[in-house]
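Just one protein chain is left out here, and the rest sit where they should.
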Amino acid sequence: MSASSPRSLHPTRLAESTGRAVVVFLVLPLVAIIPMSFSDTRYLSMPHDGLSTLHYWRLFSEPAWRDSLLQSVGVALPAACLALLIGLSFCLGAWQRQGNMVRLLQILMLGPLIVPGIIHAVAYHRALSFIGLFDSFAGTVLVHAIKGLPFVVLSVSASLSSVHPATLQLARSLGASPAQALWRTLLPQIRYGIAAGFIFAFVTSWDEIVVTLFITSRNVITLPKQIWQSLFLNLDPVVAALGSLALLATLLALLATSLSGSRLRSLPSPNTIA
Amino acid sequence: MSDFTYDTGYMQHLEQSVRRETQGKTVHRRRFLQVLSALGVSIGSLSFLPSARAQQSELVVANWGGDALPAQRDILAAEFVKRYPQIHVAFDTTGPTPGKIKALVESDNVSWDVADRNLLSALELGRQGLLEKVDESIVDINAVPSQFRTEWGVGSYFFSFVITYDAVRFGSTPPRTWKDFWDLQTFKGKRALRNNVEGVLESALLADGVAPDKLYPLNVNRGLDKVRQIKAETIFYSNTSEAQQLLRSGEVSIGSLWSTRAQGVKEDTKGRIDYHFNEGILLIAAWNVLKGAKNVKDAWRWVALSQDPYLQVALLKKLGWGPINPAANKLVPAELQAQNPGSPENIARQIVVDAEWYARNYFEVQNRYLDVLAA
Amino acid sequence: MSSSFLTIDSICKRYGLLRALEAVSLDVTQGEFLTLLGPSGSGKSTLLAILAGFAEPDQGIVRLNGRDITRLAPEARRFGVVPQGYGLFPHLTVYENIAFPLRVRRSRSASINGRVRQVMELLQIGSVKSRLPRELSGGQQQRVALARALSFEPDLLLLDEPMSALDALLRRDLQAELVRLHRQVGTTFVYVTHDQQEALALSDRIVVLNHGRIEQIGTPRSIYAQPATRFVANFLGKNNLLQATAAIGPLGRLHFHWNGHRIAAGVTAPFEGPCSLTIRPEAIVLTKVGHSSQGTKDRILGTVVNHTFHGASADVIVAVGHESLTVTLTAAASPPVPGDEVWLAFDAERLWCLPEADTISPAASATSPELAA
């Protein structure tokens, strides 16, 4: 009895199978949408009579879907650039600084990640009406940029923390101008952090729905908003097609990062706190 | 116990303070915009609005999407463009909720002109200064009976909450009354009610045995108690399309739906889902024109157009909108009378909602309704 | 004495294709300080893990007082373990770390307190008892780890490179401390290290491991003086290994032929023929040519090519023909400089030889020192 083997402990095995079950639970709804996306009916169902790629085509041919795709890109790109500009400025400025003030500012910069989406929704619903940017691209881009800001700050400051503190001085002592020092020594060292921040900010905007619902009406219909609207009409299989494409893209990205030595490590997701 | 008291003093106070606040803010906003323009920034340049959309000659109609879009486009918009060729009609199907209307009116960017809402909302929002007053030079207010119009809106069609059910499931003994609707023993399956209190209290009180002519003022406590009875077996939907889908998929066996949408599911399912007007809760739809809309004049033209008896009949055919213009009643073909919420015999079977009561009590009652749902 | 305290019998352990241990057999005597010495990857830590019960061997048996404990759970063995990096529980104070084995055994709290105090006193760490491990110096952490492993009076103490993270000075202090501790508590110590100096300084016996096999078992002195294999000869301290031929002279005296020279040995050898002649650098006497020498006749002429000063000693590399030898000098007043011609003389008693082919089986090598003595 006491000679039980030290490795194969029963509770551990139970935990392992439970853990696997949890992972299956996590993946299950994602996998389930794949067959739904090939449904040959207009309403949500598993394929009955045959498979059809109808809904994939609708995604790119129906004006509502196509336009919302374009709009989402049109909002997410400038929003990510803006987030990068603000976040990078802050990180470069705050680099190597100590003290409570900087710490407080850092937490403030993470605010848009922490504060519940509904509060942003209420705040921007009001603020954008006030300055006349309700239901405008500029307003949406601004709000999405603010929501993406924490991810830029997180990933850029993470990569800055591993840069040698004397990098710029060193470059200067070797004859580089300040601009050269920045371009040739500092920025190349944090380029993965910058890229990751940009990607996360982009995806944040791409995925944003709660605040968008409150600050837009007719002019701005991003992809998530289009999904939201279509979900009320019927469980449109286009959403399943869209989800399947997103799944495919994510899988490819995961594969690519794990093959490329995972330089762009997965930070916590940029999903909105829904 | 019996009455939910009207606190008119509070309402007036609320109105005033809202008005004070909105006006005050307008001043602030104007100053803010002045500062911006002094800095050489124009709001127009910030909004990147596609210029075609911002043109004056566009009329933007906000509706609830779904079946309403093609019908309004093919009947009303087509006719409108015929009469006013220089004007382009655009639709926004995101749903004209009071919050969006308020946000738009308060911003300088009122991108909707006219919204598909109802007479209750015309009173509520109108009193808050969010709507334009009816332009009687364009709209003939006498086209509808006086009880179907207010200062801020004219009734445009009848629709009602009707008992909509799975006809295959219930066969020859479908639910006839709200009593049946509440009877979970005899009529198995889930129910669907709107998560907005309008119409729900009336259904509940009728189910509880209140006589139709004794409904108003509504006994809110009694009605909410009745809702509690079936809460566990009820799905509270926020969007009528959702309710259609619940019935279509069989998730729900009986629902209280807008008659216009009930007709839609009936056609969709080739009669598997059916409805009737018995004890329907009749509401009066009304176009609301947003305060400061870019195109107020055309908005009232749109309203006037929708009073056209021929178009009203066409909309009845297509959407089940009950003609509110008495002149249209004579034009309704006999076979359409059955699905006309405004036909004399259907009106007789239904209860007309008291818009004034809701305009005074809506805030309070809606929150108490949510309270019941959330508890 | 006849039945061993701990017996390791033909242990094999594989990790995939890697053979971590191959047919390792070993007896551990009660109360001794036994060191498992070998380079990294030699299997010494695997052996320790098997002793501790962290791993199971693929084959073979571990016996404690004749009882098979191969598959016994770690907590049932009563062996104290001091792992690499100390393995202190970072969330527990020094006191609680030391009390841990007693608490999990559900001892009475009064007896826990007494015992912990006792052990802390033994290791002189009473002053830091309420600190957390991260607030301690490396040496203190080491002492706490020892105290924890000893607190429940284990039958055996297993130490896995306990000093590898300490600096050289501290290490020497703690070595002395460990020897004192071993004498004081009388527990059997099994000590794993890759540091031959440490092994020589601490152990009663050393087991030299290489590639999962035992190369030699013996006292520090016998292993140092009479390595059984070329590996052992090279691994323990500096050594000169010379290709030579062993021959037994008319009087039964052993001598070697190397590089055209004849070198007399003060030891007997079990064989004749080609061999590896080993001479420790400190067993060579070096005299500058021209100085009055001690008049040794077995002396060889060489040229100094390099000189490295170490403080108490100095290493000199001397070329003899095409080969070179390392010589360790102590306290040389006027050390030779490169280019000097020098005489080399060997201490005949400290010569040793290994068969050329190096095919001696571990079992044979384990017995060879006794033969030599």
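A, B and C are the chain letters, set down in written order, and residue numbers restart from 1 in every chain.
Criterion: a residue touches a chain if its C-beta (ideal position, glycine included) is under 8 Å from a C-beta of that chain, and two chains touch if they have at least 3 such contacts.
Basically, contacts and distances are computed from a predicted model.
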Listed names "Cytochrome c oxidase subunit 4B", "ABC transporter permease", "NADH-quinone oxidoreductase subunit H" or "Dihydroorotate dehydrogenase B (NAD(+)), electron transfer subunit", matching UniProt entry of the absent chain: "ABC transporter permease"
Among shown chains, those touching the left-out chain: A, B, C
Touch criterion as defined above, residue of A:Ala64, A:Leu77 or A:Leu231 at the omitted chain: A:Leu231
Option touching the unshown chain, where A:Leu59, A:Ala94 or A:Leu160 are the choices: A:Ala94
Per the touch definition above, residue among B:Phe80, B:Tyr237, B:Trp258 or B:Trp302 touching the missing chain: B:Tyr237
Hidden partner chain, touching residue among A:Leu59, A:Leu160 or A:Ala181: A:Ala181
Interface residues of chain A (partner: the chain not displayed): 6, 9, 11-12, 15-20, 22-30, 32-33, 36, 44, 46, 82, 85-87, 89-90, 92-95, 97, 105, 107-112, 114-127, 130, 142, 145-146, 149, 154, 168-169, 177-179, 181-183, 203, 207, 209-210, 214, 224, 227-228, 231, 235, 239-240, 242-243, 246-247, 250-251, 253-254, 258, 262, 265-269, 271-274
Positions on chain C contacted by the hidden chain, ascending: 52-54, 73-75, 77-81, 83, 85, 87, 89-91, 100-101, 103-105, 148-149, 152, 158
Residues of chain B (touch criterion as defined above) contacting the omitted chain: 13-14, 17-18, 21, 97-100, 102, 128, 190, 195-196, 231, 234-238, 249-251, 362-363, 366-368, 370-371, 373-375
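One rule holds for everything that comes next: only the chains that are shown with their structure count from here on.
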Chain occupying the most central position, where position means C-alpha average: A
Farthest-lying chain, centroid of Cα atoms versus that of chain B: C
Separation of mean Cα positions, chain B and chain A [Å, integer]: 37
Rounded Å distance, chain A centre to chain C centre (Cα mean): 57
Residue list for chain A, restricted to those that touch at least two other chains: none
Multi-partner residues of chain C (at least 2 other chains): none
Chain B partner contacts - residues on chain A that touch it in the complex: 43, 125-126, 128-139, 217-219, 221, 225, 229, 232-235
In the complex with chain A, residue positions of chain B that touch it: 25, 28-29, 32-33, 36, 43, 46-50, 53, 60, 62, 65-66, 90, 92-94, 99-100, 103-104, 106-109, 111-112, 238-239, 241-242, 244-245, 248-249
